[in-house]
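Please find one structure pasted underneath; my questions will follow.
Only one protein chain is missing; all other protein chains are in place.
Per-chain residue numbering starts at 1, and chain names A, B and C are given in the order in which the chains are listed.
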Amino acid sequence: MTNSPTDLKLTAQQVEDLIHLGFAAKKKILAVEEVGLGFVRTRLLYRESMLRPGKVLSGPAMFTAADLAMYALVLSHVGPELMAVTSNLNMNFLAKAKPGDIIGQGRMLKLGRRLAVMETSLYSSAEPETLVAHVTGSYALPMKA
Amino acid sequence: MTNSPTDLKLTAQQVEDLIHLGFAAKKKILAVEEVGLGFVRTRLLYRESMLRPGKVLSGPAMFTAADLAMYALVLSHVGPELMAVTSNLNMNFLAKAKPGDIIGQGRMLKLGRRLAVMETSLYSSAEPETLVAHVTGSYALPMKA
Amino acid sequence: MTNSPTDLKLTAQQVEDLIHLGFAAKKKILAVEEVGLGFVRTRLLYRESMLRPGKVLSGPAMFTAADLAMYALVLSHVGPELMAVTSNLNMNFLAKAKPGDIIGQGRMLKLGRRLAVMETSLYSSAEPETLVAHVTGSYALPMKA
Partner (left out) sequence: MTNSPTDLKLTAQQVEDLIHLGFAAKKKILAVEEVGLGFVRTRLLYRESMLRPGKVLSGPAMFTAADLAMYALVLSHVGPELMAVTSNLNMNFLAKAKPGDIIGQGRMLKLGRRLAVMETSLYSSAEPETLVAHVTGSYALPMKA
């Protein structure tokens, strides 16, 4: 396929470590469970601050889960030298999300030289059969020096 | 899954006929090749008016293909009584599309009482391995009387 | 204009109080600075947790600011009885946002019976001339009993 990724630059563990380093995270916030060609599965670990009134996962928590999933997907395919920047994010909220980890299944739609376009499906670990949000995103890839 | 479709109301042929009737189309413009639970595959037949300068399929042609795919998906799952209306369409253009039929693979993300949310992947029959556009859309479903 | 709001149901102060009540917020997180017909201006107060590496305002903070601005806009025009639910959010990130309050200028595009569609422009108080993100959103409005 044109514009498809052809190889992986980093393992799941390397991606996870890089993200924690980048955020100077003192404790684990995210697990990168699997990376494959054009694919990633991540898990944003549940914290109470992710709830909003009504005891459902909040919009900002969903945003964070989707953005990190797509960032992990870029990182694994492009490597650590380039800092991808979120350019566009389109989120459809589909169902109330019960408290739990937010699982993101990301898929690369296009990996160009300047833009990566991806989609992510979000699930709560408390009800893993229910698609709670669907997100597409574009990330600008800085030029190599 | 919550909000998932549980049965089909129409066959592929019925959906195709309804669309042609609705548009008072004198000749065939669209083939509905397959409908399944939460799934549809359509084919917008190539006409020269779908080309733009540079001999690639135009944006409006892509829009038409995506909108018809999602309309066919709603129609097959909701039946002919309700007139769904496009509410939001978000399109990511991924690659130049060579002249050919535009194949749409639609998937239902949510079928609620008032809103259907779908995604569609578009391909040109001239290069069926290349994802040329990815589209998500929301359709408002009118109330039953 | 069809589908335009014709009157306000709540003052800026009432909207602000309702949001703080709804989130059981112990301290002020948001100021609703102005509400007008089809318009709102809000200010998400700066907290250090809104920063990401590189000392810029984070994506989730922007999401929160946009979502609260649009929620305030709905609330002021629809009143407190109805609980609007975010259905779609499309965000374009335009510039790095320096640390500061996030100012949201929301505008109603359509206030229908079942759906409110809005846009919000986001600015940082540290550089109030620079549009840092532009967001459009749809909110589902539950039926009145």
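The rule is simple: a residue touches a chain if its C-beta (ideal position, glycine included) is under 8 Å from a C-beta of that chain, and two chains touch if they have at least 3 such contacts.
All values reported here derive from a predicted model rather than from experimental measurement.
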item: Option touching the unshown chain, where C:L18, C:V117 or C:L141 are the choices; value: C:V117
item: Touch with the omitted chain, as defined above, among B:T42, B:N88 or B:S121; value: B:N88
item: Missing-chain contacts mapped onto subunit B; value: 22-24, 52-53, 59-61, 63-64, 67, 85-93
item: Missing-chain contacts mapped onto subunit A; value: 87-88, 90, 114-115, 138, 140
item: Where the unshown chain meets subunit C, residue by residue; value: 1-3, 90, 92, 94-95, 109-110, 117, 119, 129-131, 134, 136, 138
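Heads up, the rule we're going with is that only the chains that are shown with their structure count from here on.
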item: Pairwise touch network: line, ring, star, complete, or other; value: complete
item: Chain whose Cα centroid lies nearest the overall Cα centroid; value: A
item: Interface sides of subunit A and subunit B: same vs different residues, half threshold; value: same
item: Between subunit C and subunit B, distance of the C-alpha-averaged centres to the nearest whole Å; value: 33
item: Distance from the mean Cα position of subunit C to that of subunit A, given in whole angstrom; value: 24
item: Whole-Å gap separating subunit A and subunit B, where each centre is the average of the chain's CA atoms; value: 28
item: Where subunit C touches two or more other chains at once, by residue number; value: 87-88, 90
